[in-house]
Structures are given as C-alpha cells and as structure tokens.
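Heads up, one of the protein chains got dropped from this complex, but the rest are sitting where they should.
Moving on, here comes subunit A:
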Amino acid sequence: MGDIISKTPEDRNAACWQPGAEKSPLTAHDLGWQLVGGLSGGAINIGYEAVDRHVNEGHGEQTAMIWLTREGRRESFSYGDLSVLSSRFANILCDLGLKKGARVFMALGRRPELYAAALGTLKAGMVLTPLFAAFGPEPLRTRMEIGKAEVLVTTKSLYTRKIAPILKDLPTLKHILVVGDDAPDGCLALGPELRDASAEFEAVRTGPEDPALIHFTSGTTGRPKGAVHVHEAVLFHALSGRYALELQPGFTYWCTADPGWVTGTSYGIISPLVNRVTMIVDEAEFDLKRWYGIVEREKVQVWYSAPTAIRMMMRAGTDVAAPYDFSSLQFLASVGEPLNPEAVVWSRDVFGRPFHDNWWQTETGGIMIANLRGMDVKPGSMGVPLPGITAGIVETGNDGLRELPDGEVGELALRPGWPSMMRAYLNEQTRYDKCFAGGWYLSGDLAMRDTDGYFWFVGRADDLIKSSGHLIGPFEVESALIEHYAVAEAAVIGVPDETAGEIVKAFVTLNPGVEPNDDLERDIRGHARKRLGAAVAPREIAFCTTLPKTRSGKIMRRLLKARELGLPEGDTSTLEENGA
C-alpha cells in the first residue's frame, strides 16, 4: 500500500518520542501530567495552562502569538500580554454577573480579541464554543440555540448581517460583545470594556471533569451535536502537540485552521500555547504567495495544514515554490481528510519534508492516530496510535462487536478514557450512548490496519460529507433547501473532488407547477448559501422527478451516491417501487 518515506537515523534521534514508547505502561493521563502544571488541590484549568502558568514560570516575555493582519501589518503578543488580555476578558464576563459554567460563544475572524476571549473564558471557568464566522445565519442560530449561548463575541459587520436577523430566536443570549470602540444598540463595545477591566484575574480552580469546551459537529440525521470537552482535555492537548506535532517550547508554529473548527481551537490555540511555542496567526484566507512568504519570513518550524490547501499548492506547481527558502521547516503535518500519497511525496520534494497525515475527530478532542516524526511515513496512511491511545478495527455483527484482524476493513474504534474524549453530546444522551459499544468508542469511519500497525482510512460508515476538511451533515443542508419555495424534497451527498476531497451536491424535486431551469438552480443555490454559508451550501444542484426512498419514506442517499459514482447499488430490497 504505497511507498514508505524512510526516516534517517538523525530524524529518529531528533524525535521527542522514540518508536516503542507505545509499549510504555504510562497512560495518556500520566504522559499529559508530565507536560502541564496543574493547580493546587487537583484543579486544572486550560486557560491557566495555556498562558498564566508560563508567566508564573518566568516566560512572560516570550512571544506567544504573531498576528499578521490582512493588510500586512505584524503585531507580536507575549505570553504576558495574552495573560493580561485574557484576564481583562475574564473580568468583563464576571462583571456582567456571569458564573462558572456560563456558555460563551465566539463568531469572529482570526483577530487578537478571539484569542483573548477564548483564553479569558476558559480562565473564568466558563464554557467556550467557537463558531465558524463564515457560517450563514442558520448554522449560527442552530448552534447557539442548542448550546443555550449566553454571551456572543463577534464583529459589528457579522452582528448586523447574521446575528441581528436571528436574535429573536435566541432568548438565552444576554450579552453581545462587539470588537472595536463602538457597538450597535443592544451590544457592548469590546474595546473600551477591555481597557476598563482589571488586568488581574486568578484562573478559576476548575476540576478535571468541569466542562470547558463545546464543539459542534454534524450528524447524519437530526440537528448538529454539541460535543462537550472538559478541562483535563488539556493533558491530551499538551501530549498530542508534543508527540504528533513536535511542538517544543520556543518553536515557531503555524496552524492554518480557523478556530471556528475544532482543529483551530485544539491546535490553533490550546496545544501550541500549552507547549509554549510562538504561534503565527494569519487573519487572511488562503493565498499561495502570502503563505509561502509567511513560512519563509517568520521561519516557521512546524506547519499544520490541511489537504485542500496542500492540493492547491500542488496545483500551482513547484516553480512557484522554488524562489522561497523553506529551510526553517522541521515538521509538517496535515489533518482534515486523508492526504493523498502524491501530496506527501510532493511536499518532501518541495519543502524538503513530507507532510505527516494524522487523524482525529471533534469527539476525540485531539489527534489520536498520526504519522510521527520518529517513524517512517507511509504516504496515504493516517499513521499509528499516539502513546496512551489504543485503536482497533471492529465489526458489529448479530452476536455483538468483534475486533477484526489486520488487513480487514471495519469501523475504526478507540478504547475510551483518554483525557480529551468528549463527555457528552449536549442534551443528547441517546446519541452519545450510540457512540460506545463493547468497550470501544466507535468513530463512524471505516479503516483498516496493516501488519506494521499503520491505519488506513477507507471511507465514512454513514452519510456525512467531508468537504475541504469540514464535516457536513446532509440533514442540515437538506433542511435549508426545502425552505425554498420551489423545492419539495432534497437529498444531499458528497461527490469526489480533486481539490476539496468531496463537494456537496444536492438532488431536489420541485413543487407542482415549478419548472426546472438555470435561473431556478442559481436561485436555490443562492438561498442555500445565504442560509448556510459557502462552506456548507451545495456547489451543485440536480433536478429530479423523484428521489429513491425506502418504503417507509426515508430518502436513500446511499443509492443516489452509488448512481452518481457509477458504483453497484447494493441492497435495494427496501426501495420504494416508484422511487427507481
């Protein structure tokens, strides 16, 4: 299965984790505790570990974050600066009368206020939910409704365009903080609030099992699920950053993911700061020359990106990369969807180092399986389980769950109990319980393990769509589509795309009297984009006279997908007669 990119002995020696450590009796908890400080009495607080601890230990002057603005300005923030800013934000929350456990949501771009707010919320013992600012009003509303948001931190423009129209549906939302010096009616301006708030704040002594983060993830059916993570997750954020990303104190590190997605929070805020690196934050969106320039100028040592971006670099060709000096790069990692073997080989040729693919999910809170620095990279493989993590391939049969031997395809499963494992889906005990069976956490991903212990992704076990690394639930898209006056029914699937992995495609049937045409197609896509945002809305819409359904009326997305891809249709015994 693909080539192996062999590591040199020097490479292995440089790796902080040597092969064989997986046989260590230490648990993920033990290993994590070696990397964090903790608070007295067994308390642990993610915000404290990320900033205040380093200041207490004498590293307040070290640069924590270099912020690159869209316009090309560069601002540095030391650990001391971030500690003060986050303390001020924590004091704002407390002065508003909010208590430990209050739900604080963020919808804003990559600006310093986002980092101050995230860390301040955690230090205050309140529960943080970052949302993707490019979501349309519908995904924002659903998530704030399910999460019972009490506070929202956003920008004036986002507030006016997306929040004001849905405010009436959000009765729990008590405070809206808007970046800048003036705020619309009913909102507080964050600028003056931050200046007026006290810079002194002692991190709340949260317990290991106190909720810290809620990250939303899509489901095949029903509404998005809010995966709850607790403060002791930081043990694993620390460990996985160190072992899977090679984050070492003082390193310059750039995670290109937006904190609106789980990668951008776990590895774009928490893990790098806990590991005391200097992190690059770029406010702008992907721009090839800008990115290469940042790696060169900032002397990025560790770079964590995603397959879609890497494939865009590949499309542009090696000539574009040639003038840049990438010699600072020491370790490259990728996440979001399987990285194709060509991209691994290409990156080794162009950057002098291969991208190391890794695998995890919103529910796992951190990297579970990875191609590690000290081990040979198998291009196309997701790698091996991290120390403290036990993974297996399982199959659910009539007589329960059984583990499959190497080489067989089944569901990728993990032994529960690692620190960053989700502790609940918010108010959805049944859906949470379904994720666990026979002593395993079931990932919903199909995979196989080879005889060397490397795992290989095969596909999703369900109808979820992976587009540009984002998990998209068909139900959420279908619900928005059927709100359009012309649409009677909708079914949404992922179709393969060279750059994005998959793109969202919708099949719709129209209401009586409506004729399909190009204008209508544009109008429906426009409607979906307004409701959902560009990342989630369908890129293609096909008109159908009927959709394949089971006799009980459930749309068979699987069959649509098989037909779209020209694959065998599989078992169609439950297909409704007229649905063919």
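Convention: a residue touches a chain if its C-beta (ideal position, glycine included) is under 8 Å from a C-beta of that chain, and two chains touch if they have at least 3 such contacts; residues count from 1.
We adopt the following convention: contacts and distances are computed from a predicted model.
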- The chain dropped from view, which UniProt name applies: "ABC transporter permease", "Cytochrome bc1 complex cytochrome b subunit", "Acyl carrier protein" or "Na+/H+ antiporter subunit A"? "Acyl carrier protein"
- Message: One chain is left out of this view; which of A:D182, A:E200 or A:E285 touches it in the full complex?
- Response: A:E285
- Query: Looking at the whole complex, which of A:S240, A:S468 or A:T509 touches the chain that is not displayed?
  - Reply: A:S468
- Task: Can you work out which residue in A:T220, A:T499 or A:T550 touches the chain that's missing from view?
- Result: A:T499
- Item | Residue among A:G438, A:G459, A:G526 or A:G570 touching the omitted chain | A:G526
- Item | Sites on subunit A contacted by the missing partner chain, in the whole complex | 70, 134, 284-290, 308-309, 312, 315-317, 320, 467-468, 499-500, 503, 522-523, 525-527, 529-530, 533-535, 539
